[in-house]
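Complex shown without one protein chain; remaining protein chains in place.
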Amino acid sequence: MNTPSISSAAPRLEMRAVQCIRGASLLFDNLNCDLQSGETLQIRGPNGSGKSTLLRILAGLAQPDTGAVLWCGNDVRELGPEFSAVLHYVGHHNGIKLDLTARENLAFCQELLGNVDAEALNSALERVGLTASAGNRARRLSAGQRRRLALARLILCHAPLWLLDEPLTSLDNEGRALFKELMQRHTAASGIVVLATHEADIGANGPQRELRLK
Amino acid sequence: MNTPSISSAAPRLEMRAVQCIRGASLLFDNLNCDLQSGETLQIRGPNGSGKSTLLRILAGLAQPDTGAVLWCGNDVRELGPEFSAVLHYVGHHNGIKLDLTARENLAFCQELLGNVDAEALNSALERVGLTASAGNRARRLSAGQRRRLALARLILCHAPLWLLDEPLTSLDNEGRALFKELMQRHTAASGIVVLATHEADIGANGPQRELRLK
Amino acid sequence: MSAARACKAVLRRDLLLGLRHRAELANPLVFYVIVASLFPFAVGSDTPTLAIIGPSVIWVCALLAATLSLDRIFHADFDDGTLEQLILARQPLVLLVGAKTLAHWLLCGVPLVPAALALAVLYQLPATALWPMLSTLLLGTPVFSLTGTALAALTVGLSGSGVLLALLILPLYIPVLIFSVAAVGNAMNGLSIAGELYFLSALLVLALTVMPFAAAAALRIRLG
Amino acid sequence: MSAARACKAVLRRDLLLGLRHRAELANPLVFYVIVASLFPFAVGSDTPTLAIIGPSVIWVCALLAATLSLDRIFHADFDDGTLEQLILARQPLVLLVGAKTLAHWLLCGVPLVPAALALAVLYQLPATALWPMLSTLLLGTPVFSLTGTALAALTVGLSGSGVLLALLILPLYIPVLIFSVAAVGNAMNGLSIAGELYFLSALLVLALTVMPFAAAAALRIRLG
Partner (left out) sequence: MLERLYKYAAPHQFFALSRALTPWFGGAAAALLAVGLAGALWFAPPDYQQGESVRIIYVHVPAAWMSLFVYVVLAAAGITGLVWNVKVADALARASAPLGASFTLLALATGSLWGKPMWGTWWVWDARLTSELILLFLYLGYIALQGAIEDTRMAARAGAVLAAIGLVNIPIIHYSVEWWSTLHQGPTITRFDAPAIHASMLVPLLIMALGFKAFYAATALVRMRCELLESECNSAWVTELGSGGK
């Protein structure tokens, strides 16, 4: 609120010499990267190379051992909740309540994010193909349907930075196509996408960069 | 024990008019299929079409609403634990204890399955590339490493029938290749594989069949 | 204001989840009544003994019921990843945690009050004990919820956190217990209970000002 | 025999997991001691009253501690999918469940015995009460573990299963409670406790023969 710049300025995510140590082993060291609006960064690497850990660090859910993550030039540790406001994070876990219906889950997200809009909710459900199951408790949804519900958060309201950990898990072909389209639109609208995935082709349309771990 | 035939006979899995109803909706009806040794069945279908449910029914973890599953001609409900002895099931969940090390997890599986063999254990760890992390608690493993640990069960001891629910989740390319090779060997050794996956190519070598849901 | 709306959303969601498990909602209550009725079983139906231990049993059981229900404040949210979403929400975490505390109190604290009064009747406590019972419960249960939330945040995601939590929390509850039982005892002996009530109010104010911040900090630590 | 080996594996694994969370292992115990010592706080350290309510408090708290630890018998196994693996193991499920029950008793039941004796001293119970306390605990705690396993199997995977489980189990524990406390009371009054011990033994034999089967059936139902 006191630095309105960061929500209005052009999105820009930087890693500066980010290092992470887990247990006795160095996961990664001296990671540097400068992502501008419209860019897609795909984090790749074999299992256990630290992709998920890096994403959590970028989201501010974990701290790097040395180095820093900057958003529009500000250290995200200092930005705090302000930084949370500019990102969507979808991790290995879906982050949905199994005892609420699909619709209730999304409505809650909206309220949490601060913009209630029934129309946006309906169109998000429609987009991810859950209109028919919107009234079902999430517990009854299949693995792929739950993942779709988690991804529906992305289109509920705008956030310039998307951090996605294996977003395509459990999705069928139609779901993958849908998701790729969402991503393309987001980068076309000058957003930034960082995702970890083992897919060969993620079909980004803007400038696409790769970060290989290990 | 009283029908030694089923463990020595050539593996054969049949579905007879299998039907499953969940809530108010019919997931699938009148599924028929006859799988002989060496065959691979890939269950396909969009998200929520009932693939996982069907696999649980095949494993005897759930009951079909009508119809039956037969193993070597016997209804699996009547075979009970005898049927469990001929199959490996790997579901969406990995079925590993996060507070045991990778090695301890596999050792426990061996004892449960009734053949303790340190060599088999070491070679299984080696095959799935977890030798270096064998002494780590599974909680510290990454998503893909955990999946590898779950799949290591398949090679710990022989079972003619493999039931796998999206086995490739979280695996990197090397992991996928490894798994495909395991599957090929299994069918070459006259096993049966039933798997649910959204992958286009699962690289089976023997006769490969497909079951499309919805 | 959007912060207020987010808090309301958290509150509404938690209440909804609570109501959706109607069984779960009634459970702490029934548990409370069962445990409290175990004692007469064990002690025998000797009325004077029952009246002596009555206030203590009622309060100790209220404390246990409150403790048992703590586990669910964050546990489920942690398991399904919604806790991360909460932390990444665009609002100050303190407020959201405060809303969760309030929901917990409404679902688990408030129902204890009528249950305790009913038990007081069953234990044949004199009528003079009822008002102090009521007022101490209304002051004490929010302290339980507030302190409990902070410690639940600290232990979230630890295996066996249920019992660990109970272990950490019970010593913190003891002051509330002592003063509340003393108040009821005083009232039964015709003495003033103002001192105890002041003390409990002070504890409540302290908990209100400190605990949500502690809880928010603990959550950030545990998930960091 | 491979069934015996599988049982041993289950037992060893559960004990290992228990020991690995040393905190978790100590927790029910510490919880027990804390709750039991809340009463003197609440009742006041009036020795005759304490001696009267002593056996009841000790037993009720043992029962609560046993109840609280039930949740973890199957809960974790259900969450991570190892329960399915257990059901699909090549051995009769009854035996594996029996091994889990035994592990639970060793981890959570047996430690209660010395703790209860220590508490008996704290409550200044007469020496004549110690032997009945010991024998009833040794007969009663396995019944708790056995019955608890069956009910834990029934409620596995249900949301809020902790309190639901407590709700279901407490009524079933009551007979054990009544007879045990009666035995201690009789002993303190110089009467014979043979009748109570016979009854408790009968309950134990009943539980031993019925509960593992009930638990296995319940698991199949819940996962089916």
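By written order: A, B, C and D. Residues from 1 in each chain.
By definition in this document, a residue touches a chain if its C-beta (ideal position, glycine included) is under 8 Å from a C-beta of that chain, and two chains touch if they have at least 3 such contacts.
Bear in mind the structure is a predicted one, so any value in this text is a computation, not a measurement.
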Item to check | Absent-chain contact - pick from D:Val33, D:Ala66, D:Leu170 or D:Leu200 | outcome: D:Leu170
Checklist entry - Which listed residue, D:Cys7, D:Ala66, D:Ile87 or D:Ala218, touches the chain dropped from view? => result D:Ala218
Item to check | subunit D, residues in touch with the chain not shown (by the definition above) | outcome: 147, 150-151, 154-155, 158-161, 164, 167-168, 170-172, 174-175, 178, 206, 210-211, 214, 217-218, 221-222, 224
Item to check | Positions on subunit C where the hidden chain makes contact | outcome: 21-24, 26-27, 30, 34, 37, 40-41, 43-45, 47, 50, 121-122, 124
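The rule is short, and it goes like this: only the chains that are shown with their structure count from here on.
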Item to check | subunit C-subunit D separation of Cα centroids, rounded to whole Å | outcome: 26
Checklist entry - So, what's the distance in Å between the C-alpha centres of subunit C and subunit A? => result 37
Checklist outcome for this item: Multi-chain touching residues of subunit B, meaning two or more other chains, are 92, 99
Checklist entry - Do you know which subunit C residues sit against two or more other chains? => result 21, 76, 159
Next on the checklist: Thinking of each chain as a vertex joined to the chains it touches, would you call that graph a line, ring, star, complete, or other?
Outcome noted: ring
Item to check | Pairwise chain contacts under the document criterion | outcome: A-B, A-C, B-D, C-D
Checklist entry - subunit D touches which residues of subunit B in the complex? => result 59-63, 81, 84-85, 87, 89, 91-100, 104, 108-109, 111-114, 116
Checklist outcome for this item: Note: in the complex, subunit C contacts subunit A through residues 2, 5-6, 8-10, 13, 16-17, 20-21, 76, 80-82, 84-93, 96, 223-224
Next on the checklist: Quick check: in the complex, which residue numbers of subunit C touch subunit D?
Outcome noted: 21, 23-24, 27-28, 30-31, 34-35, 38-39, 41-44, 49, 52-53, 55-56, 59-60, 63-64, 68-69, 71-72, 76, 79, 159-160, 162-164, 166-167, 170-171, 174, 177-178, 181, 185
